[in-house]
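The structure's right below; bear with me while I get my questions together.
One chain of protein is taken out of this complex; the other chains stay put.
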Amino acid sequence: MRFAVVQFPGSNCDQDCVHALRGLGQEARLVWHHETRLDPDEGVILPGGFSYGDYLRCGAIARFSPMMQSVKAAAERGQVVVGICNGFQILCEAGLLPGALTRNEGLHFRCEPSHLRVESPASRFTSGYGTGQMLRIPIAHGEGCYRAEPKVLEELEARQQILFRYCDAEGRVTAEANPNGSSHSIAGIRNQAGNVLGMMPHPERACEPEMGGLDGKGILLGAAGIGRSA
Amino acid sequence: MKAVVTVTLKPSILDPQGEAVLHAVKGMGLQEVKSVRIGKHIELEIEGGDEKKLKAKLEEISRELLSNPVMENFHLDLRAGG
Partner (left out) sequence: MKAKEFALKLGLTEEEFDRIQNGLGREPNETELGMFSVMWSEHCSYKNTRKELRKFPTTGPAVLVKAGEENAGVVDAGDGLALAFKIESHNHPSAVEPFQGAATGVGGILRDIFTMGARPVAFMDSLRFGRPDAPGEAGKRTRSLIHGVVAGISHYGNCVGVPTVGGELVFDPAYEGNPLVNVFCLGTLRHDQIRRGAAKGVGNPVFYVGAKTGRDGLAGAAFASRDLTEESKADRPAVQVGDPFVGKLLFEACLELYARPDLVVGVQDMGAAGLTCSTCETASRGGSGIEIELRKVPQRETGMTPFETLLSESQERMLIIVRKGRERELKEIFARWGLDAAEIGTVTDTGRVVVMEGGKVVADLPARMLADDAPVYERAAMTPAKLAEKQKYDLGKILPAQPRVKEDLLKLARSPATGSRRWVWNQYDHMVGLRTVVRPGSDAAVLRVEKPGGGWVRVAMTLDGNGRWCAQDPREGSKALVAEACRNLACAGAVPLGLTDNLNYGNPHDPELFWQLREGVEGMAEACRAFDLPVTGGNVSLYNQSPSGPIHPTPVVGVVGKVDEGVKLAPAVFSTGGGEVVLLGTTASGGLGASLYLQEVHGVIAGKLAAVDLVSEKKLHAVTRMVLAQPGVRAVHDVGEGGILWALAEMTFGEGSAGGEFRVPCGKERPEEALFGEGAGRILVELDETSMPTVENLAKEGGVELTHLGRTGGKDLQVTVHGAEMIWPVAELRDGFEKSLPKALGP
């Protein structure tokens, strides 16, 4: 499948996403935030980084870029959209996913491997994994604390939109294993239609043994529509 | 009583955040805007105490804690009521 990796001013995981996707046999092209064209069969990646320096609020300025209007339209048409880290923040600011990402509870930026529990394999992004499977994928963010109204959280739970939760090395979801204080230990969610994924951990950093594991492959391959074969 | 402390960057200090917002604001069609400066608004609810002493203490807190005297100015506003 082909992916458009969007470059906002200040994106810095754009090249990493291209590298990871190509390494998995997918096509990837970089598109500048001023552009508007997206092909109808293309998947979209909003990569990590600090779009507009994360000034004002993370993702707040990026959502107004011309490309984001195209991304919204593509998402509504059912095209796959994956927001990683800063990309997740942009998706929330743009209203493509509910909730918001706020300053980590510990107030510090954290870059470390995180353990994730796959909550629901019933999505294209997690179809390569089993329920409760444990993944080890790095996080690197200062504002990854997921917050939403109680009602929204209930809905996310009820509709199995929560795809990943932070857990400890044994797979237990605990407060200690939650690196940023996210409500319900949320690390990644999908939209109701199932074509938009936002997650704070970086799957593109876990696609090669030399980089510390392969656990991120399934997510990117899942986005490409390649399920269990991973 | 309520104390409102407004912290702003000193005029000669670069405000990267303000610059980025300025750029975005222009991008959204407001060409007339010339400058954006972003500061902090801090509210403290206070019960009881001698106003004069409070004011002196709040000045100190604003200077030492709430603002960074190296780069920022502050304005303290002490109001009666909640």
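Lettered A and B in written order, each chain numbered from 1.
Going forward, a contact is a pair of C-beta atoms (placed from the backbone, for glycine too) under 8 Å apart; a residue touches a chain by one contact, two chains touch by 3 or more.
All of these numbers come straight from a predicted model, not from anything done at the bench.
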Study note, to complete from the structure: Sole touch to the unshown chain from A:Arg2, A:Arg29 or A:His108: residue A:His108
Review point. Taking the entire complex into account, which one of A:Tyr52, A:Phe88 or A:Tyr129 touches the absent chain?
Key: A:Tyr52
Practice item. Sort through A:Gly59, A:Pro121 or A:Pro138 and give me the one touching the missing partner chain. Key: A:Pro138
Review point. When the complex is taken as a whole, what residues of subunit A touch the one chain not shown?
Key: 9-10, 12-13, 15-16, 19-20, 32, 34, 48-50, 52-55, 106-112, 138, 140, 142, 202, 204-205, 208, 210-212
Point to revise | Touch residues of subunit B, complete complex, unshown partner | key: 11-16, 19-20, 23, 68-71
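Definition applied: only the chains that are shown with their structure count from here on.
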Study note, to complete from the structure: Rounded to the nearest Å, the gap separating the Cα centres of subunit A and subunit B is 35
Exercise for review: Over in the complex, which subunit B residues touch subunit A? Could you list them?
Suggested key: 16-17, 20-21, 24, 27-28, 38
Point to revise | subunit B partner contacts - residues on subunit A that touch it in the complex | key: 52-53, 55-56, 61, 64
